[in-house]
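Omission of a single protein chain aside, the complex is shown with its protein chains in their original locations.
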Amino acid sequence: MANVKVHEFDAVIVGAGGAGLMAALYAGETANVAVLSKLYPTRSHTGAAQGGVGAALANMEEDSWEWHAYDTVKGSDYLADQDAVDVLCKEAIPTIIELEHMGLPFDRFPNGKISQRRFGGHTNKDTGKPVMRACHAADRTGHMILQTLYQQCIKKKVNFFDEYHVVDLIRVDDTVRGVVAIEIATGEFHIFRSKAVMFATGGWGRCWQVTSNAHSLTGDGAAICLRRGIPLEDMEFFQFHPTGIFKLGILITEGVRGEGGVLINGKGERFMETYAPNIKDLASRDVVSRAIYLEVKAGRGVNGKNYVHLDITPETVNYYYEKDGEDRRIDREYIEAKLPDIADFTRTYLGVDPVTEPMPVQPTAHYAMGGIPTDADGRVLLDAQNKVLPGMYAAGEAACVSVHGANRLGTNSLTDLVVFGRLAGQDMAKYCQDAELLPLPEGAADEVMAAFDRLLNSSGGVKMVDVRSKMQKSMTEGVSVFRTDETISTTLAELKALREEYQQVEIQDKGKIFNSDLLEAWELGCLLELAEVTAVSAAARPESRGAHARDDFPERNDDEWLKHTLCHKTGEGEYELDYKPVTLGRYEPKPRVY
Amino acid sequence: MQVNLRIRRFNPEKDSKAYWGEFNLNDVDPTDTVLDVLNRVKWEIDGTLSLRRSCAHGVCGSDALRINGSNALACKTLVKRLGSGDSVKIQVEPILGLPVIKDLIVDMEPFMAHYREVLPYFINDSEPPENGRERLQSQEDRMRFDDTTKCILCACCTSSCPSFWANGQYVGPAAIVQAHRFIFDSRDEGAEERLAVVGDAFGVWRCRTNFNCTSACPRDIEVTEAIAQVKKVLTTGEI
Amino acid sequence: MTTTSPDITGITRRKVQVQNNFERRAFLFMRVSGIALLFLAVGHMMIQHVLNSSTNLSIIFVAEQWNSWGWKVYDMLLLGFAYLHGMNGFRNVLEDYIHNRSAIKIINIFLAVFAVITIIWAGYAIAAFNPEAAIQAVGG
Partner (left out) sequence: MSNLVLTIRESIRYRGRSGHWSWVAHRISGLAILLFLTIHVWDTANAHFAPNVYQWSVDVFKWPPVAIGEIPLMAAVLYHAFNGIRISILDYKPELWKHQKKSTQITWGLFLIIFVPIGIYMAYEMVHYWQELGDAWMKFPRLSDY
């Protein structure tokens, strides 16, 4: 341990996205906090979120947090824990107001209040009609949240360790003692010794071929927890957004279809008419994703490839409006005004002008509903009995509270970040006041350093990119919008082989400074593990619920499967599943129809 | 198509001087981005190539590079926009004016230090409304600083500015954009403190309206206009 | 009910205290003198180089022009504005490249002194210029 630098803090927060920064602000009020991030904080993927953050502010029309809670529970296919959902929806209101007081530049209504808009699944419970609940700042809500929180952290002089890659959690029995990180610029190992640790490291969409997620979203935090004896909850539920730009996965918001856009297959048919005769293209995310998948599988993709067209050109939209007997018509100006950012994306990346040409889209891996199990204070739970691991916290997409259950509602992730980020931060501060700084175990960083040494010196000649591509392909084929026993088993077998192959990955860069070759390889290890956990969890759930759609078990089975999955790692490639009950409340499970 | 790639390389652990590395790639899709091309080099040919990247669609600000002579985000620059025909020449260098750490990676600290100088955070110590709700703001007031809220701190602008190349003490366009975002926010009360920073000798006066910053900004922010607005506040005393 | 709250419109203008430092004044001076020079300097160029070809420039020509106080004042204004404007511009350029605080201080003092001497020297020459004496001196 000679060349390992040791730092001491009350609390260490890993991840500087919306969740990590929110926690840092609140924990930092009384505790001495360090925020570690492998990216500069403002580069976290929270900045990519577009649509809005949900809170029942009722700035323009009647709304209540109970309605918000109802929508969330229904959207989750009743798998969400309703006590946590209540906290989410109730706390959302003061939290959003607080963000405004921090200077967040929300758009405004003419009356000067925060502007809100409609979003899929958010309704007035009395009328069943959509309600304006998504608070937003243009199409850049996530960006504004991230920037505002970072700005406040600078104001409060939070200790940032930018471009520090956390690679291990120091856990001794049922205590946490800190984390091990690599300073990317020097390649040196550092130990951050602390009373409390929080993981807010975001999602792992990079397990799949096509994703809206950043290159850096490799699920490090979840994987580290898994390796350190913490189970992962509900990993089979991963949301696929139906309209990502072909090949790139860049998100095209639901708003396009809200404005009349239609999905067209290779034969020029509006295929959603057959899958969801009533609401057609505006069916929920999981339904539309499955429809696209089936079209492509039946050879009706555009040009025989694996994509379909999303068409917002006035001719097409007006044609279908007329056919459906609707009075509305749209024109070029309307599209330019309503969807400027989408127009920019498609023009930049496809050279496609959405006003005159259809956009090629395919489902894109988007959001992890599952993750590190926590309670509503962000405290990490170790088992089905909800045993707390003292001092250990998780928040944001990496965590599973669980408020999203089997399918997350649009805008609820940003709400999740700020609400539970804040609560976890506050709880952490409280914890740090009473807790003691425990001694580091002997050679706390030795194990992970040895692992890195092995990785660096492996001479198997396998290229990392090959392993990663194979994993992404396998996950896309076996565990994506659709899965059956057969596809999952195939993927599991392939992942097992890839685990072997991964041992042979050879790193070309042998240096220390900015060795992204090495770190990417390590991240691939995390992805492989999470992919396997996802597949194992999915294989064991013989029902269809939310994002987990089993061709061989198309029905939801509340009698046996209204429960959360917990996946423990028991050895290399060995996992043990456990289940815990869903906390029900006001809203009884019933069939999900919109 | 074919891509002939020239990349400015420098590994402080091996090289005493930077040099040009050449790579030739076949079967590049014209709609691939420069980031895709660089990733291919890194993953398939030379794993030691170092660059920053994350979101891959122009919203995180990681991969500001100098591409064919001018600054841009690699992930927002399509190969086909750099040339047509069967073969395209692409030249990639680190951005200017910040110390190079390795290959395409520069030390961002001087840039971030200037960012922090302008007090880039909301300042309002008066009590929020009594009803516990948001402060009100008219849509017109909100629109005044809309453009400058889009900044992703990529440094494309600051590292394209000759005034910054000449003298790194100049706070640079990105920091002024941040100052503008708060100075023009009707809810903010820290304008005078910020104006004292950007009105200093190394503030806005160093801007010679060169406009490279605006041309380079991947978020299409009217950077020069924002700087001119701040200059105007400093000369008229009115926001 | 929230929907009834009144609309608020318009832009809030605020007055702020700003420091009137040298750079601010220099910035304004560059623009004001620039506008003055548009007439003075461009006018001067047009008169000297287009309307009168410089090929027939001689001390006689100068003597004719500086016979009137109108032209003397014109040229003195041109001299003052152009030289201060140019020297401040030169200072801007030098300050870009020379970062040593004390060095730049010395250079600035030198530039200022040089500018003042130049303006006084040439200004005096214009003011004191005596057409007849000058023409006699060159034996014209």
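Labels for the chains are A, B and C, by order of writing; each one numbers its residues from 1.
Throughout what follows, contacts are C-beta pairs under 8 Å (C-beta built on N, C-alpha and C of every residue); 3 or more make two chains touch, one makes a residue touch a chain.
Predicted, not measured: the structure shown is a model, and the values here were computed from it.
Chemist: Going by the touch rule at the top, give the shown chains the omitted chain contacts.
Modeler: Over the full assembly, the chain not pictured touches B, C.
Chemist: Among C:Ile11, C:Leu57, C:Val73 or C:Ile109, which residue is in contact with the omitted chain in the full complex?
Modeler: C:Leu57
Chemist: Give me the subunit B residues in contact with the hidden chain, please.
Modeler: Contacting residues on subunit B, toward the hidden partner: 68-70, 96, 160, 162, 165-168, 208-212, 214-215, 222, 224-226, 228-229, 231-232.
Chemist: Touching the absent chain: which residues on subunit C qualify?
Modeler: Touch set of subunit C with respect to the missing chain: 31, 34-35, 37-38, 41-42, 45, 49-50, 53-55, 57-59, 62, 66, 79, 82-83, 86-87, 89-90, 93, 96-97, 99, 118, 121-122, 124-126, 128-130, 133-135, 137-138.
In this text, only the chains that are shown with their structure count from here on.
Chemist: Contact counts by the stated rule: is the higher one at A-B or B-C?
Modeler: Output for the comparison: A-B.
Chemist: Which whole number of Å gives the spacing of the CA centres of subunit A and subunit C?
Modeler: Subunit A and subunit C have C-alpha centres separated by 62 Å.
Chemist: Averaging only over C-alpha atoms, locate the centres of subunit A and subunit B and give their separation in whole Å.
Modeler: Centre separation, subunit A to subunit B: 27 Å.
Chemist: I'd like to verify one number: the distance from the centre of subunit B to the centre of subunit C, where each centre is the average of its C-alpha atoms, in whole angstrom.
Modeler: Measuring from centre to centre gives 36 Å for this pair.
Chemist: Tell me, which residues of subunit C touch at least two other chains?
Modeler: If we look for residues of subunit C contacting two or more partner chains, we find 8-9.
Chemist: For subunit A, which residues are shared contacts with two or more other chains?
Modeler: 110-113
Chemist: Going by the contact rule at the top, pick out the subunit C residues touching subunit B in the complex.
Modeler: Residues of subunit C touching subunit B: 8-19, 21-24, 26-28, 92, 95-97, 99.
Chemist: Across the complex, what residues on subunit B touch subunit A?
Modeler: Residue positions touching the partner: 11-14, 31, 33, 42-44, 46-48, 50-51, 53-62, 76, 78, 80, 101-103, 105, 108, 112, 116, 119-124, 128, 132-139, 142, 145-146, 149-153, 181-182, 185, 187-188.
Chemist: Tell me, which parts of subunit B touch subunit C in their complex?
Modeler: It comes out as residues 136-141, 144, 163, 166-167, 169, 186, 191-192, 195-196, 199-201, 203, 205-206, 208, 231, 233-235, 237-239.
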